[in-house]
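Missing here: one protein chain of the complex. Every other protein chain is in place.
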Amino acid sequence: MPNTPDYHWPPMGQRKVMGTRINRLDGIAKSTGAAKYNSDLKPDGMLFGALLTSPYAHAKVKSIDTSAAEKLKGVTAVRVVAKAGTEIQWAGAEIAFVAATTEEVANDAARLIKVDYEVMPHLVNEEDLSKAGARAKPAGEQNTGDTEQAFKEADAVSEGHYGIPVLTHCCLEPHGQTIAVNGDKVEYFPSTQNVYGIAGDIGRALNVPVTNIHVHMEYMGGGFGSKFPADRWGLESAELSKASGGKHVKMFLDRATELTIAGNRPSVFAKVKTAAKKDGTITAWQSESWSTGGVSGGGLNAQLFPYVFTNVPNRRINHTAVSVNASSQRAWRAPTHPQVCYITCSALEDLAAKVQMDPLDMFLKNLHYTARAELYKFQFAKAAELMDWKKNWHARGDSGSGPIKRGLGLALGTWGGAGHASTCKTTIHSDASVEVELATQDLGTGTRTMVAMIAAETFGLPISAIKVKLGDNSYPNSGGSGGSTTVGGVTTSTRKSSVNALQKLFEVVSKSLDVPPENLEAVDQRIRVKGNPDKGMSFTQACQKLGVNTISEMGANVPAQAPQEGLNTGGVGGVQMADVSVDTDTGIVKMNRLVAVQDCGLVVNPKTAESQVFGACIMSVCGALYEERIMDQQIGRVLNPDMEFYKLAGIGDIGEIIVHMDIREENDKRGVVGLGEPCAIGGIAAIGNAVANAIGVRVPRVPLIPQRVLAALERRNA
Amino acid sequence: MSIKQEPEKRKKRKSNFSRRGFLQGVGITSGVLTTGILETQADAQTSAKVSGPGEVPITLTINGKPYKTNVEPRVTLCDALRHRLDLTAAKRVCDRGTCGACTVIMDGKVVYSCTVLAIDAQGRKIETLEGLSQNGRPHPVSQAFTDNDAQQCGYCTPGFVMAAKGFLDKHPNPTYEDVKRGLGGNLCRCGTYVGVRKAVLEAAGKMKGAARNA
Partner (left out) sequence: MQAFEYASPSTLHEALALLGSKWGETDILAGGTDQISLMKDYLATPNRVVNIKGIKELGGIHASAAGLRIGATATFDDLANNQAVQKEYPSLHSAVMGITSPQIRNMGTVGGDLCQRPRCWYFRRGFGLLGMQDGKSLIPNGDNRYHAIFGGGPAYFVSASSLGPALVALGAKVKLVSASGSRVVAADKFFIAPQNESTREIALLPNEILTEIEIPAAHGIKNATYEVRQKEALDWPLAAASVALQMSGSSVSKARVVLGHVAPTPWVAEQAEQALAGKSLSADVIDKAADAAVAGAKPLSGNEYKVKLARVAVKRALLEASGKA
């Protein structure tokens, strides 16, 4: 009986592939246009789907007449999902679906459907809580210590209100799928973060066993947390296919629908009161917050206040959930954290200004309230060095003459990111080709590349020798990509299946080398005897000994066991610092620089890891300066479901971004930890604080558009 | 309150107009106009060909090759490429001429293919990302996008590569600032701009090198 294989990662200094800067494996496919996304598919005879949505935020369908649509030449199926009597809870809600031979005809048909609505009262905006009435519901209160007493005893008390609006995911590849249902067989090509799990949604709806549903997705064009379920359009496209003789139906949402119903992140508004001693020690936190995540209200874990500085001794937290007639929230990179971070770090920066302290010093002073003081201390020092903080920081508003004011701000974040359940199969063929199969997905995070790197490292092979197969539910189960759980899960399962397979190969080879398998190692494309590197054979020769056989071994990440194994863990920290210039005549904020120092344990591929952080920083610039869902109470609709007024930063709007991956032995030995969420938390807060520092007054509500910046300046001057 | 979501009245597909036009009897003459635009024009009573609204055959010249297909006049170039010709590198994202994901090069200039009618693209020299690779070798811009990791989900990437190629064709020696301005018509959601900036500058160097060696 061989010993339990050693799955541990090679020590930091001894890795050949892990930790090196590898180009993403699908880079060329994407940059040459060869990559076929599921929205690019066009199987023979494919039909196009179209969707009719409600123009009203709250209404009852009185009657619906599809006869004209059904008669239109080229239409193969019409499906009503909001039958007479259905109560519609938001504008953009699905009413009916159509399939037709061309997209143009499908759209024509959808417009021929006649719907009679009884319009009902609606509420779409939550910022003004006084207008929410009964739609505002208590959503939790927490009292720790004695806040009242702490405020009385404090040297400084700061009060402010802050707001961060609903954002929409705005995935560039819209939600949707190409799907064919033939009898009880389903071919399903969605754009999803959940290749393995998504079949369940379809199976339940069609009453088809999941085993009959083949899901495949090589590439996907952005999800950010919004692409887990099959959604109404998935289920209805399946029905349309069924009703159209089993032909493939392709339906991807148009942009306006995508921005209206395919994902949004909850807002948070808050009145905050904080207290500190003269030396900057925070003594009390009190927040009354409210938010909306759509009709369901809620959507926010207010227990996270005060963010990261969780152990401030006196805390009073109160949260209200507001139900509005808008589509439901979905997860977004680090659910709740960016919002709670924004409000906390803004309030604490205001408090620092109150005690006339550099917020960096104040944050450092209070790190004992956090769960990882040493890590943040190091990261703040590193970020301060990259930002030249001590030289460039000035007291709030003390930014010289002239209309352009420059300022610095900072924030910090944390996330879990331990690996999800993942199973992987590694196969070694006698021709020395190695394949790794798992039903994960690469959202553009570099998952494919990291899986290959882990296998290459394990086998002592170059990355080009590894074939990675993912994005298909016929491969072993691997979790959905949410919560930054993918990288820990797939690297662990890949490591284990590959070590297991290598073990088998050692067993085959050990006879010819006349040493026990545990004395063998795989290094530099050779299988050789430990301590006697000349004794061995090439990997190719070793594989030839398999003859007609192959080696196929499984490996799994089991979250409950992962802490003992140490291949992946959770819990990371990161800090961000922003440097902005504000034109006080126009209220326009320009990014000069954003610095991110981010830990994610063992960094498998620094190149794609940095890209993730760059991307999160840019997303933060969008959230801080440009993007917000704008709803009109009169019409109950989104006013900006487009990419013209749902504004995103362009290439010239982001300033310089400096990313420092916090790669250190002490972080590395915690194993692999997810990265997508933690780096997407602090940027908005850091930018908001930089603007307050520049202009000497808090702009309470992001995005920091000219009208809000100018209004804040006016208040300061008043 | 009861409100009907009325279907759009399907307009008569048959034209109400005389295709021969209003000119008969109106007698536009060269004297009417003073600044010289119309003087050169023949006064023949010819009428332009009217196509559609049903499908009409079109020929598009894409990457040097003729492609024949049938489209209704309302079909955009982007949709014709993607739905009819299986040239799916150009992506449909905003579909309103804002985000640049559908960028192609037409007669040497970058354009949003979602905002060009396919029927109107006839006779133009259309370059799509599929045509950039030569003999299976990626174009230097594509290579630079990969080497500089100027992509994540990759859905904006084809548009960016085409915008960058079109930009570099016109500005072979760009500065960093030029790159920021020259790619102002493309948006990315994952946030790949840092890589894109580096990639475009690197590709500029490589393309010049390639031109020298040619």
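So that you can tell them apart, the chains are marked A and B in the order they are listed, and the count of residues begins at 1 in each.
The working rule: a contact is a pair of C-beta atoms (placed from the backbone, for glycine too) under 8 Å apart; a residue touches a chain by one contact, two chains touch by 3 or more.
Note that the coordinates shown come from a computational prediction; the quantities given were computed from them, not determined experimentally.
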{"item": "Residue touching the undisplayed chain, where the options are B:103, B:128, B:142 or B:157", "value": "B:103"}
{"item": "Candidate in contact with the missing chain, chosen from A:173, A:201, A:579 or A:653", "value": "A:653"}
{"item": "Touching residues on chain A - with respect to the absent chain", "value": "104, 107-108, 111, 585-588, 625-626, 630, 632-635, 637, 639-640, 642, 644-645, 647, 649-653, 705-707, 710-711"}
{"item": "Footprint left on chain B by the chain that the document does not show", "value": "8, 11-13, 15-17, 19-23, 26, 28, 32-35, 37-38, 40-44, 46-54, 72-74, 76, 95-98, 100, 103, 109-112, 114-117, 119-120, 163, 166-167, 180-185, 187"}
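Please note the rule applied: only the chains that are shown with their structure count from here on.
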{"item": "Interchain centroid distance [CA atoms averaged], chain A/chain B, Å", "value": "32"}
{"item": "In the complex, chain B residues that touch chain A", "value": "1-8, 10, 72, 74-75, 79, 82-83, 86, 88-96, 98-99, 101, 128-130, 132-133, 138-139, 141-143, 145-147, 149-158, 161, 179-181, 183-184, 186-197"}
{"item": "Contact footprint of chain B on chain A as seen in their complex", "value": "23-24, 26-28, 30-37, 39-40, 42, 48, 55-56, 59, 62, 68, 102-104, 108, 111-119, 170-174, 219-224, 254-255, 443-445, 607-608, 610-612, 614-619, 642-644, 648-652, 654, 657"}
